[in-house]
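I'd like to ask you about the structure that follows.
What you see is the complex with one protein chain gone and the rest in place.
For chain A:
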Amino acid sequence: MEASVEIAVCLKRVPDTAEADVKVDASGKDIVRDKLAFTINEADNYALEEALLAKEKHNANVTLVSVGAKESEEVLRMGLAKGATAAARIDSAGLGETDGIGIARVLAGWFQGKTFDLIVTGAIASDDGNSQVGPALAELLGLPHAAYVTKLDIQAGTATVKRELEGGFLEVKELATPCVVTIQTGGNAPRYASIMGIKRAGAKPIEQAAPAKAESKTQLIKVYVPEIVGAAQMVEGTVDEKALKIAQLLKEKGAV
């Protein structure tokens, strides 16, 4: 491919809730965030790595973009530290309530008038679990797309992808570039930023942009902790007592 390959990566800053207690806030529509650690969305981290691998292979420019408050610049700096070329933040202030397609509209507004050969993003966000933004963005920009990609190979004018299907199948597909690809976790090994990279990233400018209007055809009513149905019989006691009870269970089931 030519030297002027342009790749954009859409990144989202999300709370790390894998092992944290998630509580609903007073609005009933969001969670209490003040005690949570924030990080780059897991699948977006794999998307970023895919872009950086393509950068190394094709001498590409990698531009990062995120929709969010000022704090979102943390994930942009992380991406810059790993080797991305430029970064932009679309300010979410004033955006109001929106949905996945709304975010895609905001991003599409920013992409308008810009030229990229490839736009990548994570296949799913670990907070909302929507899986909407990438394919919706592609449609808004009139580009082809592929979702849940674990292997991506770009050549001149085309991208060959492997999409992950259910039950251990992969779908091999060819897309004309420019295109939008959403990356599933596991296809690569995301790198860590070097100390030098982090130092350099701190000084790089981050473009600031205002959001395009994002009308939403859906409305969030409320969020809540689900009622646990068919709940497990809980084994209580000290670690030793619990271990004994499980060992007895395993014996009953013929595992010991």
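FYI, a contact is a pair of C-beta atoms (placed from the backbone, for glycine too) under 8 Å apart; a residue touches a chain by one contact, two chains touch by 3 or more; residues count from 1.
Assume contacts and distances are computed from a predicted model.
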When you check the chain that is not on display against UniProt, which of "Acyl-CoA dehydrogenase family protein", "AAA+ ATPase domain-containing protein", "Ferredoxin" or "Electron transfer flavoprotein subunit alpha/FixB family protein" does it turn out to be? "Electron transfer flavoprotein subunit alpha/FixB family protein"
Residue, one of A:Ala37, A:Ala203 or A:Val256, that touches the chain absent here: A:Val256
Considering the complete complex, of A:Ala69, A:Ala93, A:Ala210 or A:Ala247, the missing chain is touched by A:Ala247
Considering the whole complex rather than only what is displayed, give the residues of chain A touching the chain that is not shown. 17-19, 21-22, 24, 31, 99-101, 104, 123, 126-136, 138-140, 143-148, 160, 162-176, 179, 184-186, 189, 216-226, 228-235, 239-240, 242-244, 246-247, 249-251, 253-256
